[in-house]
Each structure stands twice: as structure tokens, then as C-alpha cells.
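A selection of the complex's chains, in situ.
To keep things simple, chains are lettered A, B and C as they appear, and every chain counts its residues starting from 1.
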Amino acid sequence: MLMGELASILDTQLSASGHSALSDRLFETRRLSIELAAPLSAEDMVVQAMEDASPTKWHLAHTTWFFETFVLTPCLSGYPLFDEAFNYCFNSYYEHQGPRQPRPKRGLLTRPSLDRVLAYRQHVDLALAQLLAEHTNAPPAFIHTLEVGIHHEQQHQELMLTDILSLFAANPLRPTYRPAQPRSVPALSEPPRWIDFAGGVYQIGHEGKDFAWDNEEPRHDALLRPFRLADRLVTNREWLEFVADGGYEAATLWLSDGWAVIGRENWHAPLYWESRDGEWFEMSLEGLQPLSLDAPVAHVSYYEADAFARWSGKRLPTEFEWEVAAAEAPKQGNFLGTAALRPMPATAEPDGSPRQMFGDVWEWTQSAYLPYPGYRAPEGALGEYNGKFMVGQHVLRGGSCVTPQDHIRPSYRNFFYPHQRWQFLGLRLASEVA
Amino acid sequence: MLMGELASILDTQLSASGHSALSDRLFETRRLSIELAAPLSAEDMVVQAMEDASPTKWHLAHTTWFFETFVLTPCLSGYPLFDEAFNYCFNSYYEHQGPRQPRPKRGLLTRPSLDRVLAYRQHVDLALAQLLAEHTNAPPAFIHTLEVGIHHEQQHQELMLTDILSLFAANPLRPTYRPAQPRSVPALSEPPRWIDFAGGVYQIGHEGKDFAWDNEEPRHDALLRPFRLADRLVTNREWLEFVADGGYEAATLWLSDGWAVIGRENWHAPLYWESRDGEWFEMSLEGLQPLSLDAPVAHVSYYEADAFARWSGKRLPTEFEWEVAAAEAPKQGNFLGTAALRPMPATAEPDGSPRQMFGDVWEWTQSAYLPYPGYRAPEGALGEYNGKFMVGQHVLRGGSCVTPQDHIRPSYRNFFYPHQRWQFLGLRLASEVA
Amino acid sequence: MLMGELASILDTQLSASGHSALSDRLFETRRLSIELAAPLSAEDMVVQAMEDASPTKWHLAHTTWFFETFVLTPCLSGYPLFDEAFNYCFNSYYEHQGPRQPRPKRGLLTRPSLDRVLAYRQHVDLALAQLLAEHTNAPPAFIHTLEVGIHHEQQHQELMLTDILSLFAANPLRPTYRPAQPRSVPALSEPPRWIDFAGGVYQIGHEGKDFAWDNEEPRHDALLRPFRLADRLVTNREWLEFVADGGYEAATLWLSDGWAVIGRENWHAPLYWESRDGEWFEMSLEGLQPLSLDAPVAHVSYYEADAFARWSGKRLPTEFEWEVAAAEAPKQGNFLGTAALRPMPATAEPDGSPRQMFGDVWEWTQSAYLPYPGYRAPEGALGEYNGKFMVGQHVLRGGSCVTPQDHIRPSYRNFFYPHQRWQFLGLRLASEVA
């Protein structure tokens, strides 16, 4: 397999590098993508199960194209494109970069082959190492774009896993991405505790020199009323009560658009739930498993999250409320590095601070994904990264069990359409202060 | 025609009423609906041109059903339903009221006939008059619901006109709702002036005892940064420049969803513009007319408004910015009562205060249609009126040339999906303060 | 109402005509269309319930346009078009005649009004009378086209009734086209008798000088094997057995395309059957009526007819077999003139000749609608009448309870797509000779 060779080559190259921290992160990120793909066959990597998902091979190539296009071509003099046709194949949505393979047809790209895509990665990695080696003294001009490339690849690492899950869930054999791990079964039947937050003017958005996406800026004041937040995520056990209480059949619990969607799509439970002989299972990266009752519910749409909250007599938090609460919480959690690859029950010992703010599942907020006051998209192609999606979507916060830990921040804004649910999407309840 | 008879009956009844102000408004509103329908044939009134629009006859019946269902049935003892089948025919979207004629099939209701719907109106009007006559002394318990019914009917008056326009625009004969009026042609080639507003905490939302929709409440503080607003609406002349500059062909000006929509729908101009022999016309309630260059552009989607703003180097205002500005503006404008039935050029003499804040066209804002902090939908069927639509739409402000003047308020929130444009929808530019 | 006036005008005009037989038929046909529309309101006449159906008003105008376009314009010198825009509005599918109102949008034509369409009919009728008056001696050159126009209008008379039925069936009030007539309930529980026909070479297709469509020609030899035909149509009672036996759930009874359609459309019975409290009703021109068990089943698709035949261990006849049998049967039956307006049970006294060969319901045959050997479509626009539809459809024979009697012939070929069922479509079984 190419991965071994590739790694040794990179090790050699990188020893020459002076930007050890940056280059370490760069090549560790690059290597992690390969590791995540390792359990998959070439066949698994070429197919997409639905329009929203992309093939693993495409993710591997697209993230590479990103570095080639935005870092190497403008910044490494004499850099030879690996293959001119790849701009068409692996451009995702950058109108500045010209036409491209239509998204629903990414799964038709049996060529270029996986081998060739791996060679592409090697070609680009070597050139990146060369670029870094040429700039050992001064902070290079391309450093921001390189950072963007790293964070961009981290986003696709999450997508690789969720897209593979969608593929395996559509397979009648219900394959596993990895063998099932033994699962301890903690009992977490206690209701969540509620934490009160004071109203007032808060600073919202990213601050400082660390990396952040443009959509987290500018940092600005936001005026909040007092609010109350559950100290943990909603669980499968609680969702089962909602199902058993006829939640999916009670029109008046639902947003009008949501009611139309669940009727048209015939939804009666979260995406990967399956009922077999009266027992609930859920499809996971470890295959079809008994539903873990105390784990956070995942793979629910905004419509479902909103209906659940209404049924509960509560509401979803705004993204600002979430960010205020997150500022006080430890940035730890069940991330990709934990290797659980699924949401896990909250610790049974609450200490008054909010649990599960990071990791496990992205948390739907009632905030539409809109620009912050004073937001301006960057110039050029990278200006398309976030800004052009600011309509019709909702903000999610906190990262999931397949998010790389160093990818996430309290100010991080993820966004999906209200009907989407193939990501690890869940919810935490909020309410007014009585 | 029934209208004459109906009016005389009502006049008689109402003289007995003690709630003169309320009953006057009620029956004037009821009569206005009939007047608006008067230029139409029974054929015109039965058809819907598209799923978003409803037939005139359906509007006449549905607004009547609303009073019958929410006022008469609960409040007038012994009230006999006019026809039990009408609940199915004329319920719009109230899940509490049971199943109903699907929206896209409202245009199939050739029965009940127009005559029967007019008789239905008469039946309900007489019962309303009786109800009011029975409560001449104390303020009745139903007064709020009656107010809701009046404002509800006013909304449908606007829809009647926009839906008729959509029907006539789809007719190869391009019929007129009324004969064309002579149009003076003022020259308004000057650019808009810009008005600065200070940042700070503002009170937003409805206050006081006057009628307002639930979605305008609760009144709450909002923190705004300094902003700048154009003192008039964007004109057709300016939109022509956008078209001529290739605005509809420049992908990078557009939100991603918007670019997909204009490609799929093959949009190259506002909804009712037509190019004939190189000259632009627009379909109106007066038929196909030469484009009025200095009138505000109308019938543009959020996507188009947003792209225009980006092309201009500006942005759309938030709904809060708009409301702050509107608080200082006179609540006058080109409303339904003006009888222009189309957007009119701004006065050529700006005085420093914002022109055209009310009437002419609803103004797209960049604010998603979401609940105000602390919002709770009312109990029961009327709780479905506004709350269940709070996803995926954007707020518009200010009313249009077919809005009844006493229907509108500075705090009034209208909402449409970003692709919709059959209403009189336009825009005003905003920007940061430099 | 215009109909009275119109009739008297025509009476006057026609007395001058020398082609009494032809002009009688012409104007009787024209008058019949008006009579058929008479029970309807203007509202009923403007709407179409689905894409396959057309509004009554459109039928009235289109048949008139047909005479204007193909008879008056070429043959009556100085004939003034009634309205130039009508060619766009009322051309059905003649590419030779230019662009036209899209078929699914015929129901949007609230203008021209019904009054104007009636005036159009009068204008054209008067011109036709003038044309006939100018050619009293010699057989005119236009006589064939005039005949085409008459038969064309007869086809639309049938469509007017079936399209109205589709509209009323889609109305929650289930309106009636006319009041229900008392229905005698004959018992016809006996199975059909079987009639044997010898194999051999038969002459198929139209012969002689009488009118026939181009698709009935050329008359030609066809070689048939011995076959056997049921002496009556399949009844509702028999169809109920098929339903009760799980016919609609048994995949292996169905053509593959048919199985897909009934699954997608959720069909469990003929089009207008409705089950209420365990009893079957059918929507008819007399409104919702208890299912008439001994009447022929109607409103079934080819897929259903074929599945029923397979379930019965029989097959559908070919169109040639049908024609051979029809040649011996009396050309009588339950046609439009009978005024039953619904299929009627067969006479209880079979005499050895096939019953119900004509009228009641069109009979599906297993023959695809294809050109006869040597067929050539006529030159010009009328060449589009039949030839361009010769793919994907099946032939039906014999006419229905809403076909004018003098419209039908043993050689008459009707055709519909295998999924269509809004016409009066039924079946008669056939089989090999043992």
C-alpha cells in the first residue's frame, strides 16, 4: 500500500523543515486523511450514496487540489500541475476556478483511479514540503492559505466518515467501517440539570490571531436576555419517548416545512434508526448496533430538533447563547481523536458546568446562518468558502465525535439546511428564565 | 350583482351596532374585498396560476371561513354553519381544523360557485352584525379574534391582487385588471442620498394596545452598530444597469442557492419584465406597460436583491435597522388606497428623511424570519398563524402599493422564501458607516 | 344565455343552404357541443383537473378554431379572423400552425371569456353557413375538411364529458353534471358466453367513400388464427372479485411497467371507485353513486385490463380480432344519444352474437397503435392528426357511452397510453380456441 511509502518520504522531507509546528500539523493532517481511508477498499472509496455526500477518493483528491490550487500554483515557482484535468474533476464549488464535475456525479469518477489520486497526494505533499523548506526563516506570505488548507482538510475528514456511514447504511449488508467495540452501558436516566445565564452584552465571534473562518468574524457585541441551558445533550432515551408519544404524527408540533418533509420522506425516527422485531437499532460506523439509550440522539434534522423542543416545552438555543455557555466550558469532549466514532453518554457526575458542549454531536441552534455585522467575504476564490452559503441554513455548534479536536473553537459556526441529517447532528434544550 | 344588495343589507344592520368604530372597520374591510374582486369575471376568480397563488373566489371564501370558524362558531350561540363542507374547502393550513383541499388544487374548486360564496359572505356578515349587536355595552371577549379576522382579510386583499396579476401575466392575452391610467414620467436620475443612523440599543417590536401580530412581539432590546440607509428604493433604471452589466451571468455575485435557482429557472430579469424588440416592458395590473424607469423595481427575489446589493458594493438592511429608520419616517406612502396599484417613483425632493419607507414595495431585509426573544405562539389554531413558518424565510418590511394603509406598522413583519417574487417585493440598500 | 339566440340565427342561415344533409350534420354537431356544456357554469368550463384533460371552454373554442383554420381561412374568400390571438390560444398540437398555449396551462385561460368564445362560435358558424350557401350546386372542394371538422368536434364532445367528470371527481363536493336518474338493478350474474371465430385472411380497415380517419386505412389483409371472444364486457362484479382476490397486490399478474405504476400511484381499484364504510361507490356524471355491479367496469388502464385478463386465464383481443367480430354485430349500443351517460349492463338475453360491441366503454386491445401497412399521413397540418401519435399507445375499439353514435365505425381506432384511465375504458376477454 502506498501509505507506508508515502509516510517515509514525508518524514525525510520534513526533517529539513524549519516551520516544524506548521509543517507537523500540515503533514499530520495529510496523513490522518489516509489513515481514515485505510479501512476502505478502492470500491468503497469511489461511490457516493446520495447527492449531499462525496466519495472518499474525491475527498482525498479535492483536499489535495485545494493545496495545489491555492498554495502551490500561486506560491511555488515552477510548480508543475500534476494533471490539468484535475481542476475540472476536483473543484468543488469555486466559480472563480471554472467549471467542474457536477456534485451529484462525483461518484462516477472511477478514473482517475485511487492509485493515481494517491500519487497526486504524494506529488502535492512533496511540493508542499519543498515550499516550506524554501521559507525557513521569514513567516511566508502563504501561511494563512496553508492554514486554510489544513482546516479545510479537517472538515473533509469529518465528511469522509459521515459520507462512508451514509454509503454503508444504504448497503443491504450493513457493512462496518471498523469492528464493533465493546460498549459499556451506563445508566443515565436522570433528567438534565438546568444552568442559568445572566442577560447582558456579550462579545461574540472569534478574537485573536489564531485561525478562524471568515464567518466567525468580526467579533461584535450581542445583547442577550437571561437564558437557561440544559447541562447535557438530548438522549436517545428521551427521543424514544418523543416517538412513543406520537411526536412524528402530531402536526401541531412541527414547523410547516418540517411537517411537509416528514410526510413526503416518510420519516418516523432519526435517520439511522431501524426497528427490527420491535427493537430499535441504529446504523453506525460499527455496523448495525442496538440503540444506545443514554447516548445523545444523532442524525436528526432541524425540523425534528425543533419539534422535539416544542414537545418538551422548551426551545433550541441561539448560537449566541451557546457561545456564551461554551466560553466557560472546557474544550474537551468526544472528538475524532477519542476514537469512539459515535456519540457517547454524558458523564454521570455533573458538576454544574455544561457537559458535552464539544464533541459528540453538532448542536442545532435556532439561529439562521447569516453574516455577522460588518462581515465581508475575502477577495477572490476563497471568498466563496463561507459567504455564499448564507441563506436558508441554520447554525450548529460544538463539533462531533468525528471532528478533529484541534479543528473546533467556541466561535466555530457549522451550517446545514434544516432537512439535512446525515451528519452527526443533535441538540441541547434551552429555555427562558422563568 | 349581489354586491349592491349586500351593501344595503349591511348598512341597515350596522346602524344598530354600538361598536361603531370596530364594526365600521369590519364591514368596510369586508366590502373592500368585494370591490377588489368586482373587475373580475367568475372565470377569473376560480383559477390559480401557480401553487403559491390562490383563486380570488377562494380568498373571498377563506376570509369568510376565518370569521365563521374563529369568531361565530365559538361566540355566537346558535350560529348555524353555512355549509359543513366548507371547512374542508376553505381551511388554508390550520392543522387544528382538520384536513383540507390541498393548496395546489384550490383552483379546481369550480364548486361551490361564486354565487354561493357570495351568499356565504352575506350569511356570515349578517351573523357578525348580529353578534356585534348583541354586545353593544361591554367590550366583548371576541374582540381580539375579530381584529385578527379583519387584519387577516386585509392580508388576503393584497394577495388577491398579486395573485390576479400572476394569473393575467400567465395569459397570452395579457389582460388588464383595470384600464391603464396616464403615467407621468418624472426624471429621477439622481443617486439615492445616504442617511446615517447611530449605533446603540433600540427597542424593537410592537408596543401598546393596538393590534399587532404575535410575531411582532415581545418588544425587546436590540443592539445595533451604526449604519447607513439609502433614502429611497432601488429603481428599475438602476436594475437595468445591473442587467446590462451582466449581473445575471456573474456567478460570483450570487448566493450559491440563488445561482442554482436562476440557472434552473432561466431568470434574466425581474419576474414580470418582458423584452420586445429590444425594449423592456413589465406586466402590471394595467396590462403590459413600458418599464417605468424611475419607479422602484418590484417582483425580485431575495437572491436577486442580495446579488444586486453585492454588485452595488452595499448590502441589504437588517429588519432592525429598517425598523429604527421607519420609526422616524411618516407612515404615509403609496398604499392600496392611493389606487396607483403599482410602485411609484420617489418624490424628487428629498428632505433628509427616508423616502418610500412605507408602501410601493415590500423591502427585503437580510434578516431570517425567526422568533423574537421570548416569543411564544398563542394557544390553539391561531397559534399556527405565524409561528410555524419560522424557518427558511426572510423578513420584508414596509408594505406595498397593494397593502391597505391601516394594515401596516413600523413593526410589521412580512416573510417570504428567498426564491419567491410574485408579490410586490423590492429593496433599499444599506451599508456600514465608513 | 347566448345559446337560444345562436340557435335562431343558425336556423335562419341554414334554410338557405342547399347541402342540407351536410349542413344539418354540421350545425347539429355544433349545437350539440353547446347543449353538452349547458349544465355547466362559466367557472366549471374554464378549469382543467389535470394535464390530460382540457377545459370545456377550450374544447368549445378549439373545435371552432379548427373550422376557422382549416376550412374558412383557406376556402372562404374575405373571411376575417375573429381574433388573431386565438391561433395561439386554441391550437392544440399542430406544429404546422405555430406555437401555442402549453397543454398543461389551458386551464389558465380565464380570458378570452366564455361569452367571447360563444361569440367566436357564432362568428364561425355564420361564416360556415355563408360558405355552404355559396356552394349549393357542385360538391365543394372543402367537403372533406368540413367532414374532418365535424368528426373532430364529435371527438371533443366525448372529451368534454370525460374531462368534466375528472374535474368533478377532483372536487370535494363531488358535484353532479346532471341529477341522478333512477337505476334499475338487473341481475347479470351469469358468466359471459364464448363465441368462436374461424382463422383465415380477413379484410381489415375502412372501405368505401364514407368518412374515416387516415389511421383506419389502407384496408388490407390480415391473417388471423382461430380465436374466441367473450360475448359481453367485463363487469364491475367481476372486477370486485379481482380486487378481493388480491389482484392489485399480486406482482406476478402484472406487466412490469404496470406494477411500477400502480405502486407509484397507489392504485387499488379503477379510477373513480371510492370505498366508504366498506361499501364501494363510483364517481359518475351523476355524482357519487353506489357501484353498479352488473355494469361494465370502466376507467381502467391497459395495465389493469391486462392484469385482469391474466388473472382470468384469458387475454385481451387484438384489434383485428375485435374488428372481425364487430363486422357481424349490429352497430347499436349505449352511446351518447342514449343519454345514460354511463356504461349499462348487457342485455340479459344473449342470442349468440356479441353484446356491447359498440358503446358503453372503449375496449382495450393488445394491439399497439401502429400504422397499417402502406399508411401514409396526409400532407400538411392535418397529417399531424393521427400519424404522429403512433408510438407507445394501445388501440381501443367500439366507442363508449359518451361517444356520438354516428361517430363510430367497426374500423374506428381510438388510442391511449397504457397508464391512462380517465376515459370510459374497459375490456372484453379473448382466448385461443382450445
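The criterion applied here is as follows: contacts are C-beta pairs under 8 Å (C-beta built on N, C-alpha and C of every residue); 3 or more make two chains touch, one makes a residue touch a chain.
Because the structure is predicted, anything quoted here is derived from the model rather than measured.
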Full complex stoichiometry in copies [only 3 chains shown in place]: 4
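Quick note on the criterion: only the chains that are shown with their structure count from here on.
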Innermost chain, taking as reference the mean of every protein Cα atom displayed: B
Using only Cα atoms to place each chain's centre, name the chain farthest from subunit C. A
Measuring centre to centre with CA averages, how many angstrom lie between subunit A and subunit B? 40
Subunit B to subunit C: how many Å between their CA centres? 46
Between subunit A and subunit C, what is the separation of their C-alpha centroids in Å? 60
In subunit A, what residues contact two or more other chains? none
Would you tell me which residues of subunit C are touching subunit B in their complex? 41-47, 49, 57, 85, 88-89, 101, 105, 107-114, 167-168, 170-173, 175
Touching residues of subunit A toward subunit B in the complex: what are they? 93, 95-96, 201, 220-223, 225, 251-252, 254-259, 302-303, 306, 366-368, 370-371, 373-374, 383-384, 388-392, 394, 418, 432
